[in-house]
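Only a single protein chain was left out; the remaining protein chains are all shown in position.
Labels run A, B and C following the written order; every chain starts at residue 1.
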Amino acid sequence: MKIGVFICHCGSNIAGTVDCAAVAERASTYPDVVYATDIMYACAEPGQDAIIAAIKKHGLTGVVVASCTPRMHEPTFRKAVERAGVNRYMFEMANIREHVSWIGKDIEANTNKAAELVRMAAAKLRLDRELKPKSFPVTKRLLVIGGGVAGIQAALDAADAGLEVVMVEKQPTIGGKMAKLDKTFPTVDCSSCILGPRMVDVAQHPNITLYAYAELEEVSGYVGNFDVKIRKKATYVDWDKCTGCGLCTEKCPSKKSYDRFNEGVGPTTAIIIPFPQAIPKKASIEREYCRQFNKGKCGVCAKVCPTGAVNYEMQDETVEVKVGGIVAATGYDLVDWKVYSEYGGGRYPDVVTSLQYERMLSASGPTGGHVKRPSDGTEPVNVVFVQCVGSRDPSIGRPYCSGFCCMYTAKQAILTKDHIPGSQSYVFYMDIRSPGKGYDEFTRRVQEEYGARYVRGRVSMIYPKGGKLMVRGADTLMGTQVEVEADLVVLAVGAEASANSSALAEKLRISYDGYGFFMEGHPKLKPVETNTAGVFLAGSCQGLKDIPSSVAQGSAAAAKALGLLSRDMLDSDPQIASVSVNRCVGCRKCIEVCPFKAIQEVDMRGQPKAEVIETVCQGCGLCNATCPQGAIQLSHFTDNQILAEVEALCRF
Amino acid sequence: METVCLNRSDDAFVKAVEDESGQRVSRCYQCGNCTAGCPMSFTFDYSVSRIMRLIQAGQKEQVLSSGAVWLCAGCETCTQRCPNEINVAGVMDACRHIAGRERKFGARAVSAFFKAFMDSVRFNGRSHEVGTMALYMLYTGRVWTDVELAPKILPKGKMPLLPHRIAGRREVAEIISRFKQGLSDPDLVRAGLDAQGKSAKEAVS
Amino acid sequence: MSSINVGYFPGCSGLGTSMEYERSTRAVCRELGIGLREIPDWNCCGSTPAHSTDSALSAALASRVFAQGENAGIGDVITPCPSCLKNLRVALEHMEDPLFSARVEALTERPLKMQHSIRSVLQVMVEDVGTERIRGRVRRSLKGLKVVPYYGCLMTRPEKVMRFDDPENPVALDRLLEALGAEVLPFPLKTDCCGGSFSIPSRKVTPRLAGRILDMAGEVGADLVVVACPLCQMNLDLRQGQIRAGGIDRVLPVPYFTQLMARAFALPEADAAFNKLVEDIEPAFACMQRRAADIEAEERKAAAAEAEKARLAAERAAKAAEKAKDAGPDGAGAKSAGAKKTKGKADAGGGDV
Partner (left out) sequence: MSVLEGKELRIVGFLCNWCSYGGADTAGVGRFTQPTDLRIVRVPCSGRINPLFVMKALIGGADGVLVSGCHPRDCHYAEGNYYARRRLEVLKGLLPVLGIDPRRFEYTWVSASEGQRWQHVVSSFTAQIHALGPAARFTEAPEPARLGA
């Protein structure tokens, strides 16, 4: 074998703390290495050209590039060597940036470490074999998890392009958080006017199947061919019969149920249609509030239903679907603000959350769009907005900025003035974060035209006094303590990854960060992909974002999914397991451990033997480590290859 | 107001405050929550968050000569509510320690009261209210402090004129005297520990 | 738990300005079977002046207290005073650091050998004794007394050191006072600072801070403010005259919670020591008794009405059952079971009276 080694400077990223020329010099002494050099930017066009030229000039049959992490540029270099006529799997990388130059400043130690990593890579390369991918057919159907604005966008874009789409939404209606908003910034246009038609499109699109009030139960399979189990939760109303007339919700005697859609602003009934524009517009029973379930008698809804749709015996139901790709768009939840006992922790009715305030502002909300104090129903005059409640607060484990609160608070202050012309808003903020088109201008308008008083400081305490709320804060620009007598306090509650997001990530086998947000493939270059092929992200489940960004990501995820599913066949990764029939004794241990059921037993001249189904194997190597005979080997990560790496390291 | 020259930041002072308090002042992002909740803020020359800012900027003189560091009541409201989990009251305490060592007393009455209290403890082993008041009046010349309270409390028999002296009062006085001699100085004690550690190791070998 | 034996650190104010706290604490502990072993020849913890001077000095004074306890074989200590508690607790926390501990020993020259703990009397009452046992001891209920609990700033703070109750909205004292029969009013300023020892050097502090607390207590309709801290008590009670001069007109007695326990347990008056309070508490008790009488009359009326309602329901049910008997056996069974349920409720209501 003729190996060429290329040591990348990555500008000064590597060369700053690694003597790249010295590494190349040492590499030239390694077995089978016939050519070694250092190079300014291996991944750039001149770098790739230099590699190709060297392959041709020196007749190289294998290449080692020492540069950044293979998780970044392995595909780039594989394509490059292939262009020079070398099999793309006759290539190895040594990670001398993330694992060497960026984590220490000792040039001697770094140079030595880099050289050793190159030796390991070269030792592994010597045992590499040429591999060829197999192709397999694709299921041209996309699963979208979550029916908020990001999921809706992804579903409609994909469906419009001709893909079949299955949407799963855990609430009884789609629309997500956006459906709860009254208006949107910075245009102050009506949220339901822009979202409503899109929701109707989802319901009516011939390519979209919607499962509302359903959850993802299980995912198996792999890119191109996922097997998905969806659990449709019992609504106790047969949606095929329900016409959404709403008679049941009028007659339901259990009128003190918690109104989830309206964030608990005013009670609702036990059988509900979440809001007038709900999609699907069907009734469902919230079991925990229903008298029929709690007391064993009532049955009013069943009696009044003109179509006989109510069915108290209904059970959860599981649906199985095969899809080729998955878009996760599960959004966010509000931080539990009740941990702030200094803000009353829920004890003071006139301290409300921003989302509750949206419902109060909304004409279709429980107050009919009239802003009233929950305590006594009077119209507030002095309204205090407190920003960063549950954001930028390391003490509760939420050190990040939620990103959209500054903007929606400005919007709510404007709406407050519109609803109550005699009102005065006070906004406590730490920094105004408004980097978006027309955003900063918007936060100026609220102060200059609408007269909202912006106070730079946090609020330390809120307490009731004489029917009012005393707000103790600071104005750090004045350098003083300040106090406001408020009629209503609106907490701009920050957001967090939606509940159970980690459990979903585990089902999808994607990574998530310490807060439960899903990890994108690359923070810059793969914002909607994940490290699991065929699984894409849209909206706030990846990191908090406002409506325009969520919509953009929805479209981006749809584009990525379409790119994948537009092909009839996909190439499988050939770095998979293969069985040496001579060594296999048919013990079935590999079959038992394989998480993908990718190994089957075959009969070979009366002997049972293991056989890998090539397009199903995902290349984890669990079978390889399990096989007592060493008969099943993971290509490209064989026992001998890994031992060669260890040997390259330990022998010296 | 004077121009603050940011190049002239007293980094040694910042480190001294951080060492004394065990807190990282760079964590403060100036949200003002400490000032917002501070009950004593109305008596301060600089609000708490300003003090934190001045420490970050290494403005030693302004911090140590401020009245605020002495007027902090140590109620811990700031510490409790600091989103960055800084023990702000501990930082104020540390500033008082440093100011005291440098004999800077930005609020005379407070430091005089502290001195009167500690002297009472030094004499008797316990604090004695009447004695503390007498010393305080002596140190400040504020002879009429709270004199109108006397007719209310004296008949209740709650203010014994004579102190309860404890048997071990000399021991208490010695603690205070050793402190004044600097025997608890961290560097000195650390050096002592290192020396001990060395001899212990030698003994083993 | 039949009896508790624990070390006791009274704190300097117990010998003077808070002697009523001291007396009532001892009496109540005796009544509840808590054996208090006073630390022999204890010294002052140094309070704010010591920790304002130096952490090691403050800890050294605390350390001598613990060392004195060790001599008598005492490891676990309780104290009524939150300020002492904080100093002693902080000293123990800091001394887990070997360098700090060596600095303290350089001052005391008495290294500690035992494990020590320090808790407040209030903490022992709610955690070890428990409100149920306290309720069981009540002989003269405080029914009709409207109180607000004022915890002060240090009882629950700093949260990481004190590790007791919610730091912003503690409820331990609320539960204890409810167990004594009192009506506990919601009080938003439970943990606001009263100004502490700064009342002496700065005259403007107490009228403003303690004034705000008394003002709020008056506004929510309290008869009195219940405290657990000697410094708070002094600021709110002794200095109420100074505060009133600042424009607050209400007279509010400020007893310690242990004094109210002593009264509810019907201990001798000398134990409750209400005569040591500057603002007279007797008018509040008189008001309580009038209110209690009214409440009881109301309750009797309500109980009678309830019983009457139950009787009528039972009658109706019986009649219905008779009718149903003619109709068929199934319906009768169901109806009479319903009637029985209603009756059972009426019985329970009667038992409460």
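Everything below uses one rule, namely that a residue touches a chain if its C-beta (ideal position, glycine included) is under 8 Å from a C-beta of that chain, and two chains touch if they have at least 3 such contacts.
This is a predicted model, so every value here is computed, not measured.
Note that the absent chain touches A when the full complex is taken as a whole. Within the set A:102, A:136, A:312 or A:450, the residue that contacts the chain not displayed is A:102.
If you put the hidden chain back, the residue from A:311, A:382, A:434 or A:511 that touches it is A:511.
Although one chain is not drawn, the whole complex shows that of A:245, A:321, A:552 or A:593 it is A:593 that touches it. Within the complete assembly, residues 69-71, 95, 97-100, 102-106, 108-110, 112-113, 116-117, 120, 505-506, 509, 511-514, 519, 531-532, 575, 593, 595-596, 618-622, 624-626, 630, 634, 637, 639-640, 642-643, 645-647, 649-652 of chain A touch the chain that is not shown.
As a working rule, only the chains that are shown with their structure count from here on.
Two chain pairs, A-C and B-C, are weighed by contacting C-beta pairs, with B-C ahead. Taking the mean of all protein C-alpha atoms as the reference point, the chain centroid lying nearest to it belongs to A. With centres taken as mean Cα positions, chain C sits 49 Å from chain A.
Distance from the chain B centre to the chain C centre is 30 Å, each centre being the mean of its Cα atoms.
Shown for chain A are the residues that touch two or more other chains, namely 342. Each of the following residues of chain C touches two or more other chains: 167-168.
Contact residues of chain A toward chain C in the complex are 341-342, 345, 347, 463-466.
Put simply, chain C touches chain B in their complex at residues 12-13, 15-20, 41-44, 46-57, 60-61, 64, 68, 98-99, 102-104, 106-109, 153-154, 157-159, 167-168, 191-193, 195-198, 200-202, 204-205, 208-209, 238-239, 241-242, 275-276, 278. Those residues of chain A that touch chain B in the shared complex are 342, 388, 392-396, 430, 456-461, 472-476, 479-482.
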